[in-house]
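Removed from the display is one protein chain of the complex; every other protein chain stays in position.
Chain naming follows the written order as A, B and C, and within any one chain the residues start at number 1.
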Amino acid sequence: MSLEKITNPLSARHWMGDMEADYVYTLGVAGERFFKEIKENGRIMGAKCPLCNIVFVPPRMYCEKCFEKLEEWVDVGRKGVIHTFTIATIDVDGSKLKKPVIFALIKFEGAHGGLIHKIGKTDKARIGMKVEAILRPPKERKASINDIEYFKPLE
Amino acid sequence: MSAKIKNYSGEVLETKDIKDGKVLTEKFRPKAKFAWSAGIAISRFLDELKNGNIIATTCSKCGRVMVPPRIYCEKCYGPTDGWTYVKDTGAINTYSVSFLAADATRLKEPIIVAIINLDGASEGMGIIHRIGEVENWKEVKFGMKVKAVWKPSQQRTGAITDIKYFKPLKEEKP
Amino acid sequence: MLGKKRVAIVGAGLTLFRRNLKETGKELSYEAAKMALDSAGLELRDMQSVVMGSAPDAFDGVHMKGEYLADGAGAYHKPYTRVFVGGGTGVFTPLAGWWHVASGQFDTCLVMCEEKMSSCYPHPQYAFTTIFDPILERPIGMNLVWIFALEMHRYMHKHNVKKEQIALVSVKNKRNALDHPCAQLGAKITVEDVLNSEIMCWPVQRLDISPTSDGAAAVVLASEDVAKEVTDNPVWIDGVGWCIDSTHWTNRDLYYPDYVECAARMAYKMAGIKNPPKEIDMAEPYDPFDYKELHHMEGLLLCKKGEAPKLTAEGVTQRNGDLPICPSGGLLGCGNPIAAAGLMKVSEIFWQLRGEAGKRQIPGDPRTGVAQAWGDLMQYGSVIVLRR
Partner (left out) sequence: MIEVAIVGVGCVGFRPITPELSFKELMFEAAVKAYEDAGINPRKDVDVFVTCAEDYLEGFSIFDEFVPDQLGAALRHLFTVSGDGMLGLATAYMLIKTGQFDTVVVEAHSKASDILTYMDIVAFGLDPIFNRPLGGHPYYIAGMEMQRYLHDTCTTVEQCAQVVVKNKKNALRNPYAAYGSNVTLDQVLCSDTCFHPLKQLEISTPADGCVVMVLTSENAAQKLTNNPVWVKSVGGCTETPNLETRDWTKAMYTRLAAEMAYKNAKIRNPWKEVDFAEVHDFFAYKELQHMESLKLCDYGEAGKLTEDGITAPNGEFPVNPSGGLLGTGYGLEASGMQKLLETVLQLRGEAGARQIANAEVGLAHTWRGIPTATGVVAILSNVK
């Protein structure tokens, strides 16, 4: 232990700073193809592992379980099912959201994984609810996860 | 193995491919802000800078006078047991002349930085700072005596930049 | 014998090293890991543990990037640890792999290193501004190249070394890299070219310095039993060493890397090496700057203090010299995706010892090689001794 301590709270100095920079992430080999499919063809794709016989959504370059390179891509459709969800009422800075946001993991038939996204056009959600991806108009798409505006309940 | 492999993975991009949007990207700037506690040693050090002094801590076990100050002696691993002022003069231990700014852009006037072994501190106890009032960077020499140039006292905030830079000290004959 | 179990490298993999690669960090990791596994004739399920090495999160732009990279590194459902010692990480990571196996806890370990520096935009240099003390150093406007220039200058001053002597390292390594299929900056250049290149921060000029890069590397480690099953020519990790010096880098004499010597002594003691220049056949010291190769040869006790420039001038460190240094082309030639560059050095020794280095193969019958990396605030040394 040190031989002296700060006893006057006004003597305890703080120094402000940051670790901020701009980042530009390449979408990668699988990501670029996935988001191009959404942007250009409005399709949500998965990648099939021939060894594990599962279709990964989102598609990856490789199977995380066995490391097989994934070459076969399949359209998993825009319709899925809510695997789980939450209703967020606060934002990242802790402030109250004006309107709560429903986040959910949407699974697609026959596929492993799914997409984390927002549920729109409802303030209710439940596990097992069928939903469909609503894409932005083609001109507004930027090859991003936000090219899907939200998932809309089908019920 | 290395000799047998024909193709190594990696899809090569040019920087302009990214700039021109030829390759798809996602952009982000994180918010990562901090307020580091300066602590016992550095809070005092900063306060003393505001007064135009450079303060060091001492370890009576090894006899070292340490700057920047710390509350533990990293050699003996005990608490330091005293404070002492060191001089705002010293000698250049090593220096470099930067033609690059922090963002890697080219500077018009080079920045000279040096490790300055301060007078009154133990041998080799240097701090890093800029060197100023040098007409040509080639005048800077190893072992050259320098002296701190302080901001006017009302402009000091208790920061290492309360010292604007160190300037060459014209040697006075005793 | 070292440890409870002797540990071998049985496979290695590399991606290209380039300023910008399209693959994500995960994908780069996968490519290197897959190649390393394929080269060892092993599969992911054969790996019982995974170790990741990667330099600051501020390059890739992901907090906890070890976690983010885990699936690409093959860590799905496996014990997984990331180690991090700045620039020293690349050679340190296989040391971490070594204790996973040497402890008897695991028979195999996949050792991964990845760096995607290009994500930090427009230049990765920015990320380096946050390696400094925020109160005492960042306000001065610190720049990474400054501090190396300070160290280089001190080294030159102390031993009266000329820039011409140092430039020879850059010439050698960039030429060596012409034979490396992954290299970013292999080139035939002259001492004049180095001396005439743009002054960045005197005494550092453009051609004294390695570039920033994207890339990944991987090696597969196995216990003695497994190694003998899967290969006829394992390369043994016979010595490991690491050391860190005080944070207060402005309180140290930068002309000599004590921490590298300390790490080297630790590794040599384990490997039973008493006379390093005689017992070591080749070395891959860390060379992000040309003077660092010289600095590190001295720290590795491969020559006396201040003697490395002379050996370089005499051609001793060429591939066909008595003590080849950086036969891969080093960071100066291959590029510097920080952690991946360190592991590339380990891979190079692995390939050289197995006689698989192709055009880069050094003559004779090398039996012992050393790789070393260096990091933090001119503060860290990591050393590995490999034997056939």
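What we mean here is this: a residue touches a chain if its C-beta (ideal position, glycine included) is under 8 Å from a C-beta of that chain, and two chains touch if they have at least 3 such contacts.
Bear in mind that the values here come from a model prediction, so they are computed numbers and not experimental data.
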item: Missing chain: touched chains present in the view; value: A, B, C
item: Omitted-chain contact residue, chosen from C:47, C:75, C:185 or C:386; value: C:75
item: Options C:44, C:244 or C:371, residue touching the unrepresented chain; value: C:244
item: Contact footprint on subunit C, counting only the chain that is left out; value: 2-4, 24, 50, 55-58, 61-64, 66-71, 75-86, 92, 96, 99-100, 102-105, 127-128, 130-131, 133-134, 241-248, 258-259, 262-263, 266, 270, 375-377, 379-380
item: Subunit A residues touching the omitted chain (full complex); value: 1-2, 5-6, 9, 12, 14, 17-19, 23, 25, 27-28, 31, 56-58, 64, 83-94, 101, 103-105, 112-118, 127, 144-146
item: Residues of subunit B in contact with the chain not shown; value: 26, 28, 30-42, 70-72, 74-77
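In this text, only the chains that are shown with their structure count from here on.
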item: Given subunit B and subunit C, the chains that contact each of them; value: A
item: Label of the chain whose CA centroid is most distant from the centroid of subunit B; value: A
item: Whole-Å gap between the CA centroids of subunit A and subunit B; value: 42
item: Shared-contact residues (touching 2 or more other chains) in subunit C; value: 20-23, 61, 118, 121, 126, 134-135
item: Touching two or more other chains - residue numbers and ranges from subunit B; value: 11, 13, 18, 23, 27-28, 30, 34, 36, 38, 42, 46
item: Interfacial residue positions of subunit B with respect to subunit C in the complex; value: 1-5, 8-15, 17-18, 23, 27-28, 30, 34, 36, 38, 42, 46, 66, 68, 70, 74, 93-104, 110-111, 113-115, 124-130, 137, 142, 159-161
item: Residue ranges of subunit A touching subunit B (in the complex, touch as defined); value: 1-6, 11-27, 29, 31-32, 35-36, 143-144
item: Touching residues (chain side subunit C, partner subunit A) in the complex; value: 20-24, 26-27, 30, 33-34, 37, 43-45, 58, 61, 71-72, 74, 76-77, 118-122, 126-127, 130, 134-135, 138
